[in-house]
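Before we start, here is the structure in question, set down as structure tokens.
Omission of a single protein chain aside, the complex is shown with its protein chains in their original locations.
And now, chain A:
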Amino acid sequence: MKKYWKSLTELKNGENSVPDQPMPKGNLEQILDIFDKNENDSKSNRRDFLKLCGFSLAISTVVASCENSVQKAIPYLIKPEEITPGKANYYASSFAKGSDYCSVLIKTREGRPIKIEGNDLSSVTNGGTSSRVQASVLDLYDTSRYKHAKKGNQKLSWEELDKTIKEELTRLKNANEPVVLLTSSIYSPSTERIIQKFIVQYPNVKWVQYDSQSATALIEANQMCFGKAGIADYRFDYADKIVSFDADFLGTWLMPVEHIRQYTKKRKLSDGNTSMSHHTQVESRLSLTGSNADKRIPVKPSEQKFLIAQLYNEILKLAGKETYSLPASNTDIQEIAKDLWAHKGKSLVISGSNDAYVQVVVNAINFELENYGSTLRVDKQLHTSKAIASEMDQVLADMKSGKLKGIISYGVNPVFDYPKGKEFADAVKKVAFSVAMDEVPNETTALMSFVAPDNHFLESWNDFEPKTNRYSLMQPGIRPLFDTRQFQSSLLSWMGEDVNYLTFIKNHWEKNMYPMQTAYPNFTTFWKHTLQQGVFEPSIKSVFDTRFNFAGISNVVNQFSKPNDSKGVELQLYESIAIGDGRMANNPWLQEMPDPVTKICWDNYLCVSPKQAEEMMLETGDVVDLNSKLKLPVYILPGQAYNTVSIAKGYGRQLCGVVGKNVGVNVNALLASNDDFLGDVKLSKTGEKYDLAMTQTHHSMEGRAIVREAGLEEYKKNPSAGNESHHAYENANIYEKPKFPNHHWGLVVDLNSCVGCGACSIACQSENNVPVVGKKEVIRAHEMSWIRIDRYFSGDEINPDVSFQPVMCQHCDNAPCENVCPVAATNHSSEGLNQMAYNRCIGTRYCGNNCPYKVRRFNWFDYTKADSIPNNLHDVAEMTIDLKRMVLNPDVTVRAKGVIEKCSLCVQRIQEGKLNAKIEGRKVKDGEIKTACEQACPSGAIIFGDLNDKESKLVKETSSKRNYHLLEEIHTLPSVSYLTKIRNKKMNHS
């Protein structure tokens, strides 16, 4: 039969070669067939395709909704005592740097200090802090710190160093060659005891204390007037009338943290208390204190003496006593005198002068006003400044003459901050034996032959007596990071005493402080308790009959009796609030903190009055030549007295870490140590320009009701004075007003208490890992601060009113930022917080644009090393190196490049407070949770709390008639509110 074939295969292989029926397939295989190239065999069709789509959608949905695996942290193999990962430990301690003192708590996490908080138990600082105190924790991790003992540039072991120094000291002692121990003011009883013992052992050693900002005049004046040298204890909280002649007591004069607390205590208003103190400031530069004054009289520094003498005369007149023949005083002085007299015994007159005779007259005024014993007293003293300026001059003279054969310095940097620093530098090089005992290299230590590096205060034991009978302890929060040793231990070791400093302190306290109390039956419990509290404040009654006893007063007054008729420009130096005398210049947080009044950071600059600027055709940023010595950028400061200029000290450090080096200009040499000003300064415009890093460039409120204010008289008549207009609608939204059934966190800022010091902003930076961006970035308005203090000038520019307003995220319940974020990275919590999910943020900056308060901050560059792209780090302050990263708060995310960040109302603290309450099975107590800014604030101007808790301090304040919300007319419904500012003067409303 003829063979019919269908294909070649069939022809070749016969009939059996017909391909087998494909094996039956499972469902999934059938579905997958659609990917099979062999389309004919495929059983899949459109239905299967749809099935596949459905299947993959279902799978991806299921997979997507699975939770990620839980990552476990590795626990300690042997858990150190006290340390629980994730829980902070607090240790009471003291901050002391030169004359700066504060009783603090050290917050440590996993054994490392990360934050400084105020200690509420101290009656000196009352839980307040300053920006410098807040920033000091970063200095612990400063890369420029000495890491070991040194001889020249050679590393030395402590044994070798001790041996050499002991030999040297013994040799000098045997030869009876004078050696000077130059320290900053020592107000630690134990340290003082060691130094005394040291001097006993080495009688050739002379102890000299040196302060960069000397209080010699105050000390000497009290000696002259009352026979008791020392600084009086000022009580601003007892004063109804304060007159300050150029003393910046809220900024840098003596103990600002204490003064702010006392001062604002008298300025807190409530429905029950409608009285407040009246403060007059007579000054040339618009200082922080002057900015807060009810009345400010701008005068030239040379006029101060005369005005004080006149005031004295007026007071004498009112007292019915014999007066001096002085030119008739102007109405200002007459008014002040009347006012003071009316508040006799409840007033306070102070002066910032370095002239002891000026202070004598001020003492005489206070004496006539019967203020001694109430607003100030000389039997209780402030001990933080003890140096007598002339002693330092003697040291220099002895060094120059070659009489001095050795110098041991501790905590001082005269080469930088002593007016004759250059001479000092030349002289110190000639001294054969020199030892520096500082923690960081500076201009002075670099010239010394030996360096016996001190510990940072967070690594040290110590005790303090900042004020008479107000003791506090310093305890370490960490073991020394480097091979350093405490100053006191070094002295002990060189004396050959085999006792560690802690034991020494304990012994000293057992002998001296323990007997002052009766509460504790034995020393151990007393010590433990005191260490836990950080302070020991025995109540010791002292009776002191303050008698003014200075025969030369008439000579002094007569000497001051001529008005100064100098026509020239006068220069004043001042300490900046952030940088102080320059010893913390390497701290980037402080460098980037804008000056409260000028809002400039990363520089010092010459403040010029607006009138002078107009005459010289100057603009802010122009460079002027000063006496052909220095070239300085100019800042036009409203309120600066005409024909006066001022500039901050503490800048222009040459020898310090990368951060502070060559920031600004060193001006210390311009003025002798006991001069108040430099007369007849020649200024000339150079035509050069200089970029100043300003965080605020517009100074007027433009008539907007941003800081709402009223005069005291108006307020007394009507508690809602200045705060009349309110947004009328409870809810003007298309959505229902959000409800917060459990908590509703909120914050209130009392604008009457806030003095604008800026401690809150550094506290926030430290708490929330806010990056440092550097000068160039601040110029480009890229600063990252989560809380800023807006400063507005109002009135005329010759003598403006100043308002401070801390602005942080307002946590709006109808937040404009929230609904514009395309990815919902910022949203509202059920407790009223406006929160940021950093890793959700894609950085469109729409929220920042739409924030009417402009509190949102964008990470313009990789400031933190949290970005995944290499080689794009913008870190001017070494903040991303491992050592400095130890300061980071592990509870707060470090933000990456390209995301928005902002104030979270310290949500990590809220969570901690809630957890603690939950563990203890109770509700969160009012005042238990404190935000970092609130904790740091020396004036108690910021109060955090639960708006749902009707008994809370917050609600008490927010229900005040003074309460208002910033820009409430745009219906953002903020959770943050403000209390109106009340000035103790007549306000002229236009």
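Heads up, the rule we're going with is that a residue touches a chain if its C-beta (ideal position, glycine included) is under 8 Å from a C-beta of that chain, and two chains touch if they have at least 3 such contacts; residues count from 1.
Here, contacts and distances are computed from a predicted model.
Student: Any idea which of "L-serine dehydratase", "Hydrogenase", "ABC transporter substrate-binding protein" or "Intermembrane phospholipid transport system permease protein MlaE" UniProt assigns to the chain that's been left out?
Tutor: "Hydrogenase"
Student: Can you say which of A:Arg780, A:Arg922 or A:Lys950 touches the chain missing from this structure?
Tutor: A:Arg780
Student: Sort through A:Asn872, A:Gln911 or A:Ser959 and give me the one touching the missing partner chain.
Tutor: Touches the omitted chain: A:Asn872.
Student: Using the document's definition of touch, tell me which of A:Arg857, A:Arg909 or A:Lys981 contacts the absent chain.
Tutor: In the complete complex, the chain left out is touched by residue A:Arg857.
Student: Residues of chain A in contact with the chain that isn't shown?
Tutor: The list for chain A reads 60-61, 63-66, 68, 696-704, 706, 777, 780-783, 788, 790-792, 805, 807, 816, 819-824, 840-846, 848-850, 852-854, 856-862, 867, 869, 872, 874, 896-900, 966-967, 970, 972.
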